[in-house]
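All protein chains but one are shown in place.
Each chain gets a letter, A and B, in the order it is written, and its residues are counted from 1.
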Amino acid sequence: MYAYVIRRILYAIPILIGVNLLTFALFFVVNTPDDMARIHLGAKHVTAEAIERWKTEHGYDKPLFYNASAEGAARLTDTLFVQKSLRLFAFDFGQADDGRDIGREITTRMWPSLAIALPTFLVGLAVYISFALLLVFFRATYLDVAGVVLCVALMSISGLFYVIGGQYLLGKLWNLVPISGYEPGIDGVKFLILPVLVGVVAGIGDSSRFYRTLFLEEIHKDYVRTARAKGLPERVVLFRHVLGNAMIPILTGVVVVIPRLFLGSLIVESFFGIPGLGSYTIDAIQAQDFAIVRAMVFLGSVLYILGLLLTDLSYTLVDPRVRLE
Amino acid sequence: MNLPFMPVVLWSDALLFLLLGVVLVFVRQVRRHEHLRAPWRQVGRSRLGMASVVVLACYGAIGLLDSLHFRPQLPAEPGQPVQYAAEVSSLFDVLAGPLRGQAEQTYSAPFATRLFVKKSLHLPDGRVTRDYPRLQYGGAHLSSEAERGPDIAVRALWGALSGLGVAAVLWVMAVLWVARRAGLDRARAWSRLWREPAFGGGRSALVTLSVLLVLGGILLHWAGHYHVLGTDKVGQDVLYLALKSIRTGLLIGTLTTLIMLPLALFLGVAAGYFGGRADDVIQYLYTTLNSIPGVLLIAAAVLVAQVYIETNPDLYDTAAARSDLRLVFLCGILGVTSWTGLARLLRGEALKLREQDYIQAARAFGVSRLRILGRHILPNVSHLVLISVVIDFSALVLAEAVLSYVGVGVDPVMASWGNMINGARMELAREPVVWWQLTAAFLFMFTLVLAANLFADGVREAFDPRSGVRA
Partner (left out) sequence: MRSWLWLVSLVLTACSGPLNNPHGPEEAGRNVLFSNFGPDRPKHLDPARSYSSNEVVFTGQIYDPPLQYHYLRRPYELEPLTADGMPRVTYLDAQGRTLPPEAPPESIASTTYEIRIKPGIRYQPHPCFARDETGRPRYIPLRAGDLAGIRRLTDFPETGSRELVAADYVYQIKRLANPRLNSPIFGLMSDYIVGLGEFGRMLQAVSRDLPRHAYLDLDRYPLEGAQVVDRYTYRITIRGKYPQFVYWLAMPFFAPVPPEAERFYNQPGMAERNLTLDWQPVGTGPFYLAENDPNRVMILRRNPNYRADFYPDAGEPGDAAAGLLADAGRRLPLLDEAIYRLEKEDIPQWSKFLQGYYDSSGISSDTFDQAIRIGPDGQPDLSPEMSARDIRLTTAVRTSIWYVGFNMLDPVIGGATDKARKLRQALSIALDYEEFISIFLNGRGIPAQGPLPPGIFGHREGEAGINPVVYRWQPDNGGGRPVRRDIAEARRLLAEAGYPGGREAGSGRPLTLYFDTMASGPEAKSRLDWYRKQFAKLDIQLIVRSTDYNRFQDKMLKGNAQIFEWGWNADYPDPENFLFLLYGPNRKAGKNGENAANYANVEFDRLFAQMKDLDNGPERQRVIDAMIEIVRRDAPWVFAYYPKSFGLSHAWAGNTKPNLMANNTLKYRKVEPALRMAYQARWNRPVWWPVWALVGVLIAAVVPAALAYRRRLMATVG
């Protein structure tokens, strides 16, 4: 198993190189280092020398992939790509173009992101599963039909409407929660209610319907019939047997997203003014701060690969028959 | 010959027609083969499914009408060479003539006769007052504003009646058709159409169509004289904007698929079927693409496309062509970033199929690889493709709105629901609230996505043996 994990980690390296190559290529098709310098120096009174100076200072004065003026191996290594990517693998993200340390920024901004994403994830999971169970419990009654219709309807509404509507109703009309903002610590709980609520409601249609299908599939299996034939009450059948067994695909299915919770949600964070990684990313895209974009892409990839690995491991945990080789 | 207009085929139009062609070929194939027709017949019997098909078809028709572009000829002095307007119009624009032309100054509420905001009015005697000015077009035919209520009601009645009239003709035609097909008299045919479960799909399609016709009739009678859904900040009719957005939404949902499908099919099946090195490379490719957070990848790619468009102004000659190019690029980018899911699915399926006896046998007989892929593998994964395409459609329409919010969506001057929602956010902060633009975008988008979701459900039930599980 350890061998497997190590092999997976080694396998991640070419993927991360590929990711880096791709972001590099994409970004520098759009932006020459001159463009970046100009954005960061501001609009008024920018001279050509100032741009050159900025490039030297931030290490953008090298060629992208091939350095014709260098000797030997340095032709490939003394380039923007190698110089800027190597440090990423050591999780040294360097400085943003405004001089702030990216690693420090990420470690501080990750908490607000988690403060929203984790409750959304956990509460969401609980709500979706209970709702799906409720529908299955009342299957073939009007409640089931109405529930499924509700799910499809909720699925068909753009997430933006939930955010806009939630802010308008709860924050503005009913004065129940602050409209936006963030505060660390216990005082900040009031800020989390609305984004978490919106996040949960926005996912209810899709996920509940999916879980309902999973439960229904399970309910038609032989062991459930046997249990019921033994005279076990429906409650027990549903909660002990069906839920227990359906949890395996549900949990292994959600494990992959857990690491990415760190990155937060772009839309929710920017609407609710939460200083997390999601809004950091959007700001960086809009400001064309390549150092940040690169760091976030890299981090996202790492977390994704971690998620895949965790998924595989979780299979072995829940199902002893699965062996990793 | 001298046409009074110059036809213009934008990139997206061309792709849309290509897509239409592909669909037609597909339909012909389906009609020819009984085993392909069976599941579709099941879709045809599902009431919700057929109702949603009708709604989708309506959207599609508007989208298609809006894709027939041309440049009208300008009036010329004698002796001058013929010149065409720089502005591109579509057939839909012509049909929606009054909606498009009747722009007010700024906001006005649905059915309003006055602007939504007060303006300084210079009176003839030099004094200035502050009041809600009358609209230039909305309700301009009324001699007094008190007539508005009755006028709206009368127009609605006429509209409903004309819609009902057309619907009645359709019902009669349907009865006649059933009668001829089944060799029954008309009364029996009617009762059959009305009661028999086998006709459930057709019946619900007819009912939906009738409802749509009545609604359409009412709208048609209103639209020329009122702004049914109000006007936006610069006075454009919101109903017109919402209708124009249909094309954008549809294109995002379908063109993306058109671009993504060959990639996903080829790479997915190849990875699964050939295995080995090819599998490694393709897996590497899609794990890499997948591991980049989607929005980041799309944002970066859209920025690239934008710069490309900027630096190559010879690619387009009109403003419409320019925003169109951006739309096509956006579809392409969404396609390139979204093929991985389907490819993974197909790879798994192809892996399974590869070990099936009949394919092993075919291989033993020396049938060429391509032939095996074409004749055996592809038909056997087509249900997966179909299901994922219809499910993706609604996801893509929803994604457009989010991307426009992030600023990497369609061109900001293009009519799209995403742009409408984006603009409407600020209107909600007004007091009194300007709710109609958001509501319009919501209604139009919700209807389309709901129909697409219901249709997808129908298709999935018919094609996916696993989802046959029903309580």
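Here is the rule we go by: contacts are C-beta pairs under 8 Å (C-beta built on N, C-alpha and C of every residue); 3 or more make two chains touch, one makes a residue touch a chain.
These figures come from a predicted structure and were not determined experimentally.
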Chains on display which the left-out chain touches in the complete complex: A, B
Touching residue (missing chain; options B:M50, B:I152, B:L213 or B:L303): B:L303
Residue of A:F27, A:W54, A:Y128 or A:Y211 in touch with the missing chain, whole complex considered: A:W54
Omitted-chain contact residue, chosen from A:V189, A:V236 or A:L317: A:V189
Contact partner of the left-out chain, one of A:V5, A:A146 or A:V236: A:A146
Residue ranges of chain A at the interface with the undisplayed chain: 31, 35, 38-39, 41-47, 50, 53-54, 57, 95, 98-101, 104, 108-109, 134, 137-138, 141-143, 146, 167, 169, 171-183, 186-187, 189-191, 234, 270-271, 273, 275, 279-280, 288
Residues of chain B (touch criterion as defined above) contacting the omitted chain: 74, 76-77, 80-81, 83, 85-87, 103, 105-106, 117-120, 126-130, 232-234, 236, 303, 306-307, 310, 318-319, 322, 407, 412-413, 419, 422-423, 425-432
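Methods note: only the chains that are shown with their structure count from here on.
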Cα-centroid distance, chain A relative to chain B, in whole angstrom: 29
Touch list for chain B against partner chain A, complex: 284, 287-288, 290-293, 295-297, 299-301, 303-304, 306-308, 394, 398, 401-402, 405-408, 417, 421, 424-425, 428, 438, 442, 445-446, 449-450, 453-454, 457, 466-467, 469-471
In the complex with chain B, residue positions of chain A that touch it: 14-15, 18-19, 22-23, 26-27, 29-30, 136, 139-140, 144, 152-153, 155-161, 164, 168, 213, 216-217, 219-220, 260, 263, 266-267, 281-282, 285-286, 288, 293, 296-297, 300-301, 304-305
